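For this depiction, one protein chain was excluded, whereas all remaining protein chains were kept in their positions.
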Amino acid sequence: MNTLASGPLLKIDRLSKRFPVRGGVLRRVVGKVNAVDDVSFEINRGETLGLVGESGCGKSTVGKTILKLHEPSGGAICLDGKDISQYSPRQMRGVRRKLQIVFQDPYSSLNPRMTAADIVGEPLAIHGLAHRRDQRQRVAEMFERVGLRPDQMDRFPHEFSGGQRQRISIARALAVDPEIIIADESVSALDVSIQASVINLLIRLQQQTGVSFLFISHDMSVIEHISHRVAVMYLGRIVEIAERSKVFAHPLHPYTEALLSAVPVPDPATRRKKRILLSGDVPSPIKPPPGCHFHTRCPIAEARCRIDVPALREIAPGHMAACHLR
Amino acid sequence: MSTTAAEMETSESSQAEITPTLRVSSLRAEFRTDSGTAIAVDGMSYDVHAGETLAIVGESGSGKSVTSLAIMGLIPNPPGRVTAGEVWFENHDLLKLSEREMQKIRGNKVSMIFQEPMTSLNPVLSIERQMVEGIIEHLDLSPHAARQHALDMLKRVHIPDPESRLSEFPHQLSGGMLQRIMIAMALSCNPMVLLADEPTTALDVTIQAQILNIMCDLRDEFDTAIVLITHDMGVVAEMADRVIIMYAGRKVEEGTVTNIFQNPQHPYTRGLLGALPKLGFAGPVGSQTLNEIPGIVPALTDLPAGCRFAARCSYATEQCVAQYPPFEEKTTAHWAACWESANLPEGNQE
Partner (left out) sequence: MTDTNVQATSVVADPEIRPVINGGQRSGRGRTIRFMQAVFGNRGAAIGFILVLTLVLVAIFASWIAPFDSDQMGAGKRLSPPDASHWFGTDEFGRDMFSRVVFGARLTIQVGVIAVSISLTIGMLLGLIGGYAGGWLEKILMRSVDVLFSFTETLIALAAVAVLGPSLTNAMIAVGIAAIPFYARVAYSVTLVERNRPYFEAAVAAGAGHMRLLFRHLLPNIIPPLIVVATLGVSAAVLAAAGLSFLGLGAQPPSPEWGAMLSSGRDYFNRAPWIMLYPGLAIMITVLAFNLLGDGIREALDPRQRNT
């Protein structure tokens, strides 16, 4: 890990993404969902930022907006100091080599009508990084690097198992030497034993190449295992962000506490420990509660939590949380 | 497999042993596929008693879900078929019952909840209609009393404002809410057995915690026997009294939850435990490598003669490859199918 003094590799500043909500017979725009609401964070070189939250919290939208698969509604996305948030699709093509993504579903994230070699080689061809013969060589190298057999590279995706397909996705992302890979629930669809090997692979690749990860997941244990720093999202906002050990050992936001407490621990001896049980469901992101979004489920909420939006502030050194009461 | 654990358990224990609520013995289910006959479940046996939670653990294709579908008579035929075994419930072999007789038992005395609550509910019928119909049919109540009962059940699973929920349709409700409704429906006829197939897998962790809590409370209140099918060792540790580990259609280990977690006798169980990232890991990133189980599950259409895990097992010997190990008691009330379990190192994982 070589953190350069030149500033963070990726700096997200007050990023927001609103989706129109359509309703009625005429499908008119009747409202907006703040899928991502004023989100800021940084990722350094060789670092993994874990982005954790429950379904609908906007964590995947953050990833896709950074890649400009969704146009951001506001805020800046600075890659290597350059703001790419206003880049045209043509300008984006120039920087896409640096930003890669690995999706959740190993079945639908690979084009079923292309061979594994073509899939992994495609980014190389797009960015003109290798001539035809070199490309095969490079693809073979990638196959070996992610633990696939190069002699299987002319097979089609359906001929591989789920874990192997996820390795193909990783090889595709890795082929162009990206600076950052966005891993969007990349291990969530895999069986435990396969998941372990893909997590090990990602960590090993980071040690070898110094690539950074934005690791998006709902699984607290996986996030803790893989991340240097962790950001917790709830209904479009970051509620807590800090070094991994700080978030997991001394969570400051009541939501983080509840999230940690809800994780079932694979040890029957700890079974009867006291849990913080949140009541109710995650509110609809179309109509989030006013003030602190979490106040409807928060065990310690007070009157002002229902009115004022808490700012994300440094509560302990290097430990930011958005809570009035901490 | 010479003697099943279920048989040994009853033969060895005292006469005071209560008969199990549900007994599955030597169940075998096959599916016809393009590439041959897949043996999805092969000689599965278990007992489950009132008020007890039995967890059945396994990865994709282990046969854990097919087992419960077979019990419920819900295996689509074709391509599937139960080719052997018995399922004893209230002195009947469920596999020999007619479809009509099964309908009386399904959703009444034996209930099932599925992973995807959304797909298990009819999207064009209101919650009230779906709940009340089942109650009227099985409990023989008047429509009014049935509605009242449905309301009571919704309150039991902590659904806020149950009156208005009744008139809503599945798509108007969140996943967590729907799963609670499924549980309320499943328990509304006070079943003796609840088969829960990955009931919380599709849910967020805070909602999962709520659902697991509700299931525990209801089990204790109604003395229901729960068969919990899951891949999540965390949920198992949280909920189960006894655990069965399945691999490629067969039971490879069975024991109390403490035994399974603290003294696993099968390398596959140890592998699974070692593959889990554990909360509370504090070392630098990359300082701990998760245990990998190399290779993939054998195709169910082309199963090896010996131990099905042998190709992926670091302790496998020639005997393991040649001969399927007997499912035998290794320590008290703890069975495993492994030739090498005596030679496994100390500790509970790889």
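Every chain is named by a letter (A and B) in the order it is written, and numbering of its residues begins at 1.
FYI, a residue touches a chain if its C-beta (ideal position, glycine included) is under 8 Å from a C-beta of that chain, and two chains touch if they have at least 3 such contacts.
Not measured: the values here are computed from a predicted model.
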item	value
Residue touching the undisplayed chain, where the options are B:27, B:82, B:121 or B:173	B:121
Hidden partner chain, touching residue among A:13, A:42, A:80 or A:122	A:122
Where the unshown chain meets chain A, residue by residue	64, 67, 69, 92-93, 96-97, 99-101, 103-105, 107-114, 122-123, 126-127, 155-156, 158-162, 169, 172, 176
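What we mean here is this: only the chains that are shown with their structure count from here on.
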item	value
Chain A to chain B touching residues, read off their complex	48, 54-55, 161-163, 191-193, 195-197, 199-200, 203-204, 206-207, 218, 220-222, 224-228, 244-245, 248-249, 258-271, 275, 277-282, 297
Residues of chain B touching chain A in the complex	59-60, 158, 160, 174-177, 204-210, 212-213, 231-238, 240, 257-258, 261, 271-282, 285-286, 288-294, 296
